[in-house]
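Missing here: one protein chain of the complex. Every other protein chain is in place.
So, subunit A:
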Amino acid sequence: MSGSAMKKKVLLMGKSGSGKTSMRSIIFANYIARDTRRLGATIDVEHSHVRFLGNLVLNLWDCGGQDTFMENYFTSQRDNIFRNVEVLIYVFDVESRELEKDMHYYQSCLEAILQNSPDAKVFCLVHKMDLVQEDQRDLIFKEREEDLKRLSRPLACTCFRTSIWDETLYKAWSSIVYQLIPNVQQLETNLRNFAQIIEADEVLLFERATFLVISHYQCKEQRDAHRFEKISNIIKQFKLSCSKLAASFQSMEVRNSNFAAFIDVFTSNTYVMVIMSDPSIPSAATLINIRNARKHFEKLERVDGPKHSLHMRMR
């Protein structure tokens, strides 16, 4: 993606204590130092310095519920904050007792978005859903979703219900990432072709910074519905360990008598994971296939890239 002079932003906003820092830490595998769980609100924006989806920078803001000092700061910095925003992710705490106030702050953020970045995509996360009783979750979420959609007009917002203690957080962020990738359908079609050509059991495409699954192809039913999140957790843990040694994770091969799995850098924004259940195919063959596919997919990522078809396979 050709970048403009200013970096495009992903704004992660919400009331103080709604779970943004934890969410960011989990999704982006950032260590939370004890001090950051502070007693007061975030005094300044927390930059994530993460290359998310290529050239997006994550900004984390506490919105609302602060004293007048913060109010003034927020108001005076408003245009700065809301300029060049690609994505607004607003987090609501489902247990909040000040719904009116929360909605009010949300609306003022939307106004600022309309003024400064009218093309931004808006996502609302109703968070901490594990604190709601299971049989009431759907009801409560539907209620909130209706209110939020109504309040957000003319902007369109997509709502998700999330909790860090089940798969909803991972799925919500995966959906968000999915919607942010241009020509994602084309990517999926090509991925399917690639998988079929190299006779893989399953091929996954991960976002590079967060290991959120963007797209996947599987040729038969798999038993474990949570496998994407598990892989993501394992790799993020490994990345954390690597970073302690100032090393960075590049690729991995896991093999036993039943299967071989390859995780490798794919394009500038993605990682690929290929799973082959035919152990007779040597690793080198699959790795060459992945390398060739890489060139093809990188061209796809560039909006005006030419189309190639893969016709190479080695036995």
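Side notes on the structure shown:
One rule holds for everything that comes next: a contact is a pair of C-beta atoms (placed from the backbone, for glycine too) under 8 Å apart; a residue touches a chain by one contact, two chains touch by 3 or more; residues count from 1.
Throughout what follows, contacts and distances are computed from a predicted model.
From the set "Neutral amino acid transporter 9", "Agamous-like MADS-box protein AGL80", "Glutathione S-transferase" or "Histidine-containing phosphotransfer protein", the protein name that UniProt assigns to the chain left out of the figure is "Neutral amino acid transporter 9". Contact with the chain not shown here comes from a single listed residue; of A:156, A:225 or A:246, that residue is A:225.
One of A:80, A:196, A:237 or A:251 touches the chain omitted from the figure, and that residue is A:237. Listed here are the subunit A residues that touch the chain not shown: 22, 25-26, 29-34, 37, 130-131, 164-165, 167, 224-226, 229-230, 233-234, 236-237, 240-241, 255-257.
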